[in-house]
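What you see is the complex with one protein chain gone and the rest in place.
Order of writing sets the chain letters: A and B. Residues in each chain are counted from 1.
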Amino acid sequence: MLTALLEQIVNGAMIGSVYVLVALGMVLIFGVMQVLNFAHGVLFMAGAYVCHFAFFKLTGNYPAAIALSMLALGLMGLVLESAVFRPLRDNIQMQIVASLGLILIIQNGVIALWGPQALQMSVPTAQTIVRLGPLSFTAQHFVIIATVAATVILLQLFLTRTRFGTAIRATSQNADAARVVGIDINHVFLFTFTVASALAALGGALLGPLFLIFPQMGDLPLLKALTAIVLGGMASVPGAVIGGLAIGIVESVSTLFIPTDFRDTVVFGLLILVLLVRPWGLFGVRVRGEA
Amino acid sequence: MPVPAILELAGLRKSFGGIVALDDVALTIERPGIYGLIGPNGAGKTTLFDVICGRQMADHGAIRVEGRPIERLRVHERARLGFSRTFQECRVLREETCLDNLLFAAQDKRLGREVWQSTTRRTAARDEAAAEARRLLALVNLDGYAEAPAAALSYGQRRLLEIVSALIARPRFLLLDEPASGVNPTLLNTLRDFLRRIDADRRIVILVVEHNMEFIMSLAARIVVMHQGQVLAQGTPSEVQADPRVIEAYLG
Partner (left out) sequence: MRSPLAVAGVLGLFALLYLAPVAAPNELYALHILTLALIYAVPAIGLNLLFGYTGLVSLGHMGFAGVGAYATALLMKNAGAGFVPALAAGALAAGVVGALVGMPCLRLRSHFFIIVTLAVGVILYTLFNNLDALTGGAEGLPGIPRPRPLDLGFLVVDFRRPQGFYWLALTVFAAMFLVQYLIVRSDFGRSLAAIRQDETVAAARGVNVFAHKLAIFAISAAIAGVGGGLKVTFLRAAAPLSFELMESINLVMIVILGGAGFLLGPLLGAVLFIAIPEVLRVASELRLIIFGAVLVLLALYAPRGLCGLAEAMWRQLDTKGYARARHP
């Protein structure tokens, strides 16, 4: 029993790390721009596909493929922010409509280009087995956990130690005040969206080798990441990290007790519960006017 | 047996985070009329309105209407009790016509009534409401705009529309938050005459937050001065203008 638990905890930490990457992107976008980007799941999925393409067609080097994928999706994020989300600032409903449209375009664009079947991406780290006592995992498990940990630390350092990072934090707290102080909001928004998209791509590229790459692979991670950021407080980076890991571990461990079919219901039930009891999350700030 | 005051505020306190907006505010209003509420920026005037109308809940203190405490009531419940207000930023329903803005403000908002009304449609009542709405619009020279969307009006005209919307439901307490702000001199005269007429006709309590001294001093019977979340002084316009504490608060 204990070994099964430990195994699920490590699995949970791995999948949770992936959720953290998606959640980080969403937390950045929501915290800074107050935009709920539902298209983040398809950016994650597109990242996996671009990485696959780069790995098999351009360079046989996995890290290089990841970097190319992040670059490509970052560029896409740039275009999306300027063309779609900037004109729709302050219009929550139309932002959502636009993100739904983007989901359809990107998901079906991928199907049109690659076909509906799942792809496989075998990279060395996914083939290597690592043993921890009686348990065995792939090296990729730990690559993911380590990479995400490093990313989170780098991001936090960037946000707190650099000038632009401070501008981003200032904008997320009060965009009007930031504008008054001379911060160019447009640059901040553009940068945030670009980085968030690159992070989503990283998530897809990291997860791809472990499971299959298929067009719907981003749908559930999107919902899990949404749950994670609600849990952690919609605008908090540490919150997204803890939320993502918690969800990953809870959902993995729950498979020991509940039939797998209901695993997702557990997560969404948790989402609704948190929203009802403590909508500002574990790390969020209670906003004036909220129940 | 003393008659309870129409409106009584006692010991009201409200903080936002570390900032104290209302610091033990006490105020008693015994009779209808126009009351001015003045004070430097940040004195707590709009917060006081928010707390009276229920948009914010006071941290401590009591609000009594003819002796009955209302601090626990929500915004719409206080509105039905007779509190009606306008907003500093001027809020009207921009997509609706002026007439529809007023018809909405006037209609019985109880949910059961509204749903029942969807099936019955008493035309006589509707015509009466529309006639009253047009009459009020005429009083502020907006009758030509009855069918125009509120968004088509100038800022000053929207302010007048907002005030008339607040009035049509026959409130007992009319709270106007900077009604003169951004209004040109011609419309200001219309507004001043209109408020005097309402005061004479309806005998309700009209509380007006204002920065335009000339406007409010010529209109109000009594002035309440707020400073740093407290009531600093009250009295007639001349009394208050001569009060050294008031002078210091504005200049100091």
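The working rule: a residue touches a chain if its C-beta (ideal position, glycine included) is under 8 Å from a C-beta of that chain, and two chains touch if they have at least 3 such contacts.
All values reported here derive from a predicted model rather than from experimental measurement.
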Give the residue, chosen from A:69, A:95, A:125 or A:252, that touches the chain omitted from the document.
A:95
Please pick, from B:108, B:127, B:193 or B:248, the residue that touches the omitted chain in the full complex.
B:108
By the document's definition of touch, the residue of A:5, A:58, A:79 or A:104 touching the omitted chain is A:104
Against the hidden chain, chain B presents residues 53, 55, 74-76, 79-80, 84-85, 87, 91-96, 100, 103-105, 107-109, 111, 113-115, 117-119, 144-145, 147-148, 152, 165, 169
In the complete complex, which positions of chain A touch the hidden chain?
30, 34, 36, 84, 87-88, 91-98, 100-109, 111-112, 219, 223, 226-227, 230, 234, 261-262, 264-265, 268-269, 271-272, 275-276, 279, 287, 290-291
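Definition applied: only the chains that are shown with their structure count from here on.
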Distance between the CA centroids of chain A and chain B (whole Å) is 48
